[in-house]
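Take this structure, written in structure tokens, and hold onto it; I'll ask about it next.
And now, chain A:
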Amino acid sequence: MISETKPILHIANLSVSVRGEDGEREVVSDLSLTLSRGETLCIAGESGSGKSMTALAIMQLLPQPAARISSGKIRLGDTDLVDLDERRMRRIRGDRIAMIFQEPMTSLNPVLSIGRQLTESIEAHTSLSQSEARQRAIEALKAVRISEAESRLRQFPHELSGGMRQRVMIAMALALEPDVLIADEPTTALDVTVQGEVLELLRDLQRQHGTSVILITHDMGVVAEMADRVIVMRHGRMVEAGRTSDIFARPQAEYTRELLAAVPRMGSGVGRQKSRDVETATPANVAEVKDLHVRFDLHGGFFGRVTRRVHAVEGVSFSIAPNETLALVGESGCGKSTTAKALAGLVPYSGDIVIGGRNLSGLGRDERKAVRRDVQMIFQDPYASLDPRMRVGDLVAEPLLIHGIASKEERSQRVAGLFERVGLSADQMELYPHEFSGGQRQRVCIARALALRPKLIIADESVSALDVSVQARVLDLLKELQREFGVAYLFISHDMAVVENISDRVAVMYLGQIVEMGTRDQVFSNPRHPYTRRLIEAVPVPDPGKRRSRFARLDQEIPSATRGIGEAPLKLALRDVGNGHLVAAEG
Partner candidate 1 sequence: EDAVDPNAKQGGAITITYKDDVATLDPAIGYDWQNWSMIKSLFDGLMDYEPGTTNLKPDLAESYEIAPDGKTFTFKLRHGVKFHNGREMTADDVKYSLDRVTNPKTQSPGAGFFGSIKGYDDVAAGKAESLSGVTVVDPYTVKFELTRPDATFLHVMAINFSHVVPKEEVEKYGADFGKHPVGTGAFKLAEWTLGQRIVFERNADYWHKGLPHLDKITFEIGQEPIVALLRLQKGEIDVPGDGIPPAKFQEVMADPEQKARVVEGGQLHTGYVTMNTTMAPFDNVKVRQAVNMAINKARIIQIINGRAVPANQPLPPSMPGYDKEYKGYAYDVAKAKALLAEAGHPDGFDTQLFAMNTDPNPRIAQAIQQDLAAIGIKASIQSLAQANVIAAGGDKAGAPMIWSGGMAWIADFPDPSNFYGPILGCAGAVPGGWNWSWYCNKDLDAKAAEADSVVDPAKAGERDKMWSAIYDKVMEDAPWAPVFNEQRFTMKSARMGGADNLYVDPVHIPINYDNVYVKDVQ
Partner candidate 2 sequence: MPVKPRAGVWRRLVRRRLALLGLVIVAIVVAGAVLAPWLTGYDPNEQMFDGLTIDGSPLPPDAKFWLGTDLLGRDLLTRILYGARTSLIIGIVANGVALLIGTLVGVVAGYFRGWIGSALMRFTDLMMAFPALLLAICLAAVFEPSLWIVAMVIALVNWVQTARVIYTETSSLAEREFIDAERTIGAGAPRILFRHILPHLLPTIIVWGTLGISTTVLLEATLSFLGIGVQPPTASWGNIIFENQTYFQAAPWLVFFPGAAILALALAFNLIGDALRDILDPTQRGRA
């Protein structure tokens, strides 16, 4: 599969350093690699190891003014990119090297139409006329399998779902058929079904155009699916490089072995939760949710009356016992986060939520504050959920401060302890959120959630952004805390492998309702609802030998949860198919 031609991209002894409050620090050290035509090179490695920095260095787009290339060469064909002036570099960007960024949500310009953003780069690098460029853009959109490509051109980013935005990004990168495509975690933010599609697409395009791809990911399943060769990085250095099959079969470096061992696999995996007996619906349940509804009103009309409603959560009931982990899975937009927010008291709801025996509705201010202590939440997007103007140490200490726990010295000791617990060092307490990599930030969030030693932690996609080794460590940590303090988890994730590993029970959500719920083994080994089955099938397997030729594809868009007034959706009845395994009748 690897074509043994002359390398198209050659990096020699690259070092990147960033300037912080206390001087310069290298975040990429002495990195060398080559990329051949038509090859897919995966860069894997733990969060904060310098993967994104390397990619940005190639593009000459390192964050200003903090970061700079301190030494090394980057050659594209015969051109050295490091010394190139901005004008010549501009001609290379987009045309010969294209990049897909880690954050699909923020990487598209919110005020320009999709069409504009697509055609402008075509117009910038070719002499095509406006209508020809438009045609090319439509083709590119069709290539990434966006339906109704022509009318999409007029739409704006916020009108598209996350997966579609990512596909637009890919279309943009591929429209000019670059020699090299750098994709930085292109699927992390997406749920399994969409991830499958995107990967499939990348492969397709590579096959057609012979593009060389650098794929940055921490998902070893993705690596196994996609890569020809793999580079493993740690602390800014390359620890191992080799062919995918070799690395998976015979990892040389200690760290690579650790990494592979940490990969969650369905049905196996080191940290896999033993099946436990969990007694449901005991009076001592940490949380009990009954017939939860959350609806968002959409206003319109002359007097701003409610005209339509989003039925985000429609009659969800479940309970979580102490020490138990309930996983909530489902596609983007099915209402998982909303359920979590209702529990955390962030959105108004109807129905009953009982935490530690106290019904949340009808509590006074002080009582509510006390209940808050028992329920903590870790958000989906770690960067967005940390105040960018506070030092992370202060952020973690804040819950203690608010609830008046511990003196000042004690507090900072406890925070330092928490930092170590989540795998950060105490001196990082002085840094600000933007000075961390994505994974490190998530650990800060976890440390903050743990600070109050809550009875229930709601983890909303909290480990999706983490590399496997850290993910494994965090999962371990969560389990450890569960053992130690009897914390219960509501674990929201789209990563079925992780869910399979950590959960005691699983609830599958679809369009605001639960369609299947049961113990982990019931749901995974005996999925009864077709929707559950499709979710499980979409999971990539971290084994290059079991590479699939095609992913299962979702053929229809997810139906909308928005309805007119008085058109409540049909309520699904759950049927017990044995031992508390609840399944909705197919509707």
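How were these picked? Simply put, all candidates are chains of the complex that A comes from, given by their letters.
We adopt the following convention: a residue touches a chain if its C-beta (ideal position, glycine included) is under 8 Å from a C-beta of that chain, and two chains touch if they have at least 3 such contacts; residues count from 1.
As the structure is a prediction and not an experimental result, all values here were calculated from the model.
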Looking at 1 or 2, the one that touches chain A within this complex is 2
Residues of chain A that touch candidate 2 when the two form their complex | 18-22, 65-66, 341, 344-346, 369, 372-373, 375-377, 379, 381, 384-391, 398-399, 402-403, 425-427, 429-430, 432, 434-435, 445, 448, 451-452
